[in-house]
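With one protein chain removed, the remaining protein chains of the complex are shown where they sit.
Chain nomenclature is as follows: A and B, assigned in order of appearance, with residue numbering initiated at 1 for each chain independently.
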Amino acid sequence: MVISPVHYIAVPLLAAFTIPLFAKIHKELTRIIPGIVLIYLTYVSYVLMSKVMTTGPIVEIIAGWKAPWGINLVYNGFSGFIASLMSIMGLLIWIYSYKFKKVDDEPALKFYILFLMMVAGSIGITITGDVFNMFVFLEIVGITSYSLTAFYRGRDGAEAAFKYLLIGSFASVFLLLGILLLYTHVGTLNMAQIAERMHTIPTSVKLSIFVMFAVALGIEAEMFPLNGWAPDAYSQAPGPVGAAFSGIVVKAGVYALIRIIFTLFDIEGSLQFLIVMGLITMIIAEVSAIRQTNLKRMLAYSSIGQMGVVLIGFGIGTTEAIFAAIFLMFNHAIIKGLLFLSGSFLVYNDDKKQIASLSRFGKKLPVVSFLFALGAFAIVGFPPFAGFWSKLYLLLAAADKNLIFLIAIILMVSVVEVIYYLRVVGKLYFGKEESKIEPKKPAFNSLIVMLILGAIIILVGVYPDVITGFIHNAADTLSDKATYISNVLPSL
Amino acid sequence: MFGDYQNVVTMSVYGSSIALILIGLYGVLIKKHLMKIVIGLSVVDSGVNLMFVAVGYIKGGTAPIFSPSVIDSKPLMVDPVPQALVLTAIVIGFAVTAVALSLVIRLFKHHNTARIDQIKSLKW
Partner (left out) sequence: MKKYLAIFLLLIVGFYLIQAFNLVPFGANRVGNIDDESTVGAYYLKNTVPKTSVANVVTAIVVNYRGFDTLGEVTVLFLATTGLGSILFRKRKHGEEEERVLKESSQLVKIGSRLLFPFIALLGIYVFIHGHLTPGGGFQGGAIIATGFLLMLVAYKNYKLGHGALTWIESLAGITFAGIGIWGLITGGTFLENNAFPGLGNVNDLISGGVIPIIYIAVGFKVAAELTGVLDILLSIKPNKN
């Protein structure tokens, strides 16, 4: 059996259906099997990515019906890169959460199934080539996210999940209406064929379809003003799930939004729209972040702000800017992953997750605090960490297009970012009095994951060439719409 | 706008599904009781589903099934794709409603009330 993109979906699904049966044999299997699946997905990513880099995009048809009659999966430089990133992050978070809950506890069995399907659903959003199929995967991610947000009993998880569910339902209603309207005008659901027939739709209709898609996907991509769910969901969900939200789920939302804008629609001004929305999102999120006293909420707002920067990068629209934006997405996944994973240990024993309770944790939890500080330095873009390069490339791309105003705002917001991250790091090392809360010592597997992420951050920072080849390829595939269409529909 | 018969029919069919969507959204936005919000969500879903079926209809078309009596005559049939899509949409709507109801139960047990204005962290 040749490895093909459909393994990303088929294998996790088969595993999820079998786990309840394996649980009857031995309970430990319920958390081992998702891990094996995630290892396999990482291997699939390795095989497919090397294929894509040498021989070009892979288009897989499903059920034997060629596009546009059936559903197809498109695995090219961009979607492949994001899918690989997601499977690696999924694997790391699985290792981190391995001893997360006792297995004889019944919800623990469900945690791993839900987590596995959240990763698989996000990958599905990125590799599918069909708009309705994207909706189905979006709902898989939605259902798992709501359930995982409400996972803990003691916290206000149910409130956060309910809020998330309401906003998510708005998203699915608008997405469904948008898909329906699109279908009535072009008579197809295949993305490539929609792109090819887009010019036949009158502009006013095109605009209203675009608004529906932008609202729906903006919710998943944490675009202002549709991101009300994010801070609650991030702060109430279990630590690993928060990391998965910012590293995997939001990436899928941003990917879908970008795919829709760059491939499906050819509306004048949609890129300017991205820049404006990105700017508003970034400014509001960073200003809110500085006012937070809760560490997880602060990280959540910072995550929203970073997504704003990513949107700005895509909005500038040149290949260099897209390159910088994809680089930022990658950096955000690993760095925010590290910050959430280490941060959830720092505030583990504080019910309110206050930043104030971190005073002088540098002594009690030296390694975790060090890694958190490393992540903080990396995300604000200090050299020689990974975040530095993506920010530099973004500013250079903006300078190329003479967007001085934009550069000034990004730099100003970066200063805000530096202030609130340094405040936390300062608390960790130079807090006034020692905190009374006893920290929780991280388990061995969690520590390993954090160290791996830290090592990746330093490696990419010192030697960015390990990753830039993939990202250049991704940026080139995204900006080349004609090739996308001819790959999927060779006969046209 | 309501010049001819066709337009009246268009408006009344689409109008009723849009009305369902708006009524449901009104319930979600204004009502204070969690159960009413969940009911609002399912009303919105019904509106969207009705819209799907309405859009797929072709005047004079039959159901897209080639049963023995019609397989040779090949009559005009309605568009099968929206009908297939709406099946998926209904099932997903059911799943979301089930999760929403379970969250309502959790909230009710935790706060002893299902009114949104008495659950502090739900105000926004």
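By definition in this document, contacts are C-beta pairs under 8 Å (C-beta built on N, C-alpha and C of every residue); 3 or more make two chains touch, one makes a residue touch a chain.
Since this is a predicted model, take the numbers as computed values, not measurements.
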Among A:V37, A:I62, A:I326 or A:L428, the residue in touch with the chain that has been omitted: A:I62
Of A:S97, A:S147, A:S344 or A:N473, the one touching the omitted chain in the full complex: A:S147
For chain A, residues in touch with the removed chain: 1, 4, 6, 9-10, 13-14, 16-18, 20-21, 24, 60-65, 68-71, 106-107, 110-111, 113-114, 117, 124, 132-133, 136-137, 139-140, 143-144, 146-147, 150-151, 158, 161, 177, 181, 184-185, 187-190, 202, 204-205, 208-209
Chain B residues that touch the omitted chain in the full complex: 6, 9-11, 13-15, 18-19, 21-22, 25-26, 29-30, 51, 54-55, 57-59, 63-68, 71, 76-77, 79-81, 83-84, 87-88, 90-92, 94-96, 98-99, 101-103, 105-106, 108-109, 112
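Note that in this section only the chains that are shown with their structure count from here on.
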Distance between the centres, which are taken as Cα means, of chain B and chain A, whole angstrom: 30
Partner chain A, residues of chain B touching it in the complex: 21, 28, 34, 37, 41, 44-45, 48, 51-52, 55, 81-82, 85, 88-89, 92, 95-96, 99-100, 103-104, 106-107, 110, 119, 121-122, 124
In the complex with chain B, residue positions of chain A that touch it: 132, 136, 139, 142-143, 146-147, 150, 156, 158-163, 165-166, 168-169, 172-173, 176-177, 179-180, 183-184, 189, 228, 232
